[in-house]
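With one protein chain withheld, the remaining protein chains of the complex are depicted in position.
Per-chain residue numbering starts at 1, and chain names A and B are given in the order in which the chains are listed.
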Amino acid sequence: MTAAHTLDVRVIPPREKHPTIFDTFNALAPGESFVLVNDHDPRPLRYQFEFEHAGEFGWEYLEQGPSVWRVEISRKAKS
Amino acid sequence: MKLGLSSAAAPDAPLGELLEAAARRGFGALELREGDAHGITPDADVGAIGEAVRRATAAGLTITGYRTGGAGHDLALARLSYTLGAPILLEGPEDLAARIARARQMRNAGAAVAIVLRGESVVQDGALAAALSSPLAWDADPRVGPPGRFAEALLRRTAGALRHICLPGGGPETTLQDGMGVGDLMRRLALAGYEGTLVLAPSTTRYRLAWRSWLGHRGGGGCGSKVAETPVRQLTTLAMEGGER
Partner (left out) sequence: MSELVLLDVRSVEPRDRFDRIMGAYEALGAEQTLELTVDHDPKCMYYTLRATRGDDAFDFDYLENGPETWRVQVRKAAAGARA
């Protein structure tokens, strides 16, 4: 059983936040995923994924507040 | 990985206030530091410690460690560790070999103990090698240098023994830590599958005011109020100008 990849972005300075998220995503092998943990709904991030990685990512909410949001972001194989 | 709060972020807060603040900010873990106002001491009554654990659980929090460095109380610390269901995070003695020996003695007395590593470089050192095979805590310090690579090396070398990381900063200091490698640290921890705790604490006591406000200390928050409206930079500037006692 592999350990979960948990990326808690609450402690990351704003300028590094999205680059860190995309660096983590890009380090995944197809089929792998990580769990993003945040203190608000990461909607703008989702739109950025949709524009920059259309069709290559999965997005599943595991928890939706009120204090913590968890999203499992998976990397799909390029189609 | 579980994000946690150190009682060092609210050293004057009694336990109830500390639990409330940690829960409100969405933390899952709580690390108690000996000497802060939470009321848990090595000599505390077993019933009181059990009650503290119950209250933490009710608030959705797990007490994940009790941090201490001072000499003495070792048997009491062992008992405390057992009742808390959490390891002693051992900061002292200063000499690593002596700290390892003390940890071993405390384990023999029934304590769970994690030795705190701070700043030691990952070198082929006899004492360090001995430490690396025991449960470990590590204090990152982004001000000294990017913590990511050191964390990854520690994780690799300790194969799961590293379960507690303390990161000075985060919270109201998050926006000030740009460029210090916090993002890199979090990415490496994620990709390494780190499943321990990451606990936040003020990087300096000068930010005490900013942390008090961020945690919603009385007057700064209240049920349903948006503590978040408080401008972090202003508070931090105040703290830096010595605006707190």
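Following the convention adopted for this analysis, a residue touches a chain if its C-beta (ideal position, glycine included) is under 8 Å from a C-beta of that chain, and two chains touch if they have at least 3 such contacts.
On a predicted model such as this, the values are computed, not experimentally measured, just so you know.
Asker: Can you list the shown chains that the absent chain is in touch with?
Answerer: In the entire complex, chains touched by the missing one are A, B.
Asker: Check the options B:Asp45, B:Asp95 or B:Asp178 and report the residue that touches the missing chain.
Answerer: B:Asp178
Asker: Among A:Asp39, A:Glu56 or A:Glu72, which residue is in contact with the omitted chain in the full complex?
Answerer: In the complete complex, the chain left out is touched by residue A:Asp39.
Asker: Can you list where chain A touches the absent chain?
Answerer: 13-15, 17-18, 38-40, 43-45, 47-48, 50-51
Asker: Can you name the residues of chain B that touch the chain not displayed here?
Answerer: Touching the chain left out of view, chain B contributes residues 174-175, 178, 226, 228-229, 231-234.
Following the convention adopted for this analysis, only the chains that are shown with their structure count from here on.
Asker: Given the complex with chain B, which residues does chain A contribute to the contact?
Answerer: Its residues touching chain B are 2-17, 19-20, 23-24, 27, 34, 37, 39, 67-68.
Asker: Would you mind writing out the residues of chain B in touch with chain A in their complex?
Answerer: Listed in rising order, the residues are 1, 3, 23-26, 167, 169-171, 174-180, 182-184, 186-187, 189-191, 193-195, 198, 200.
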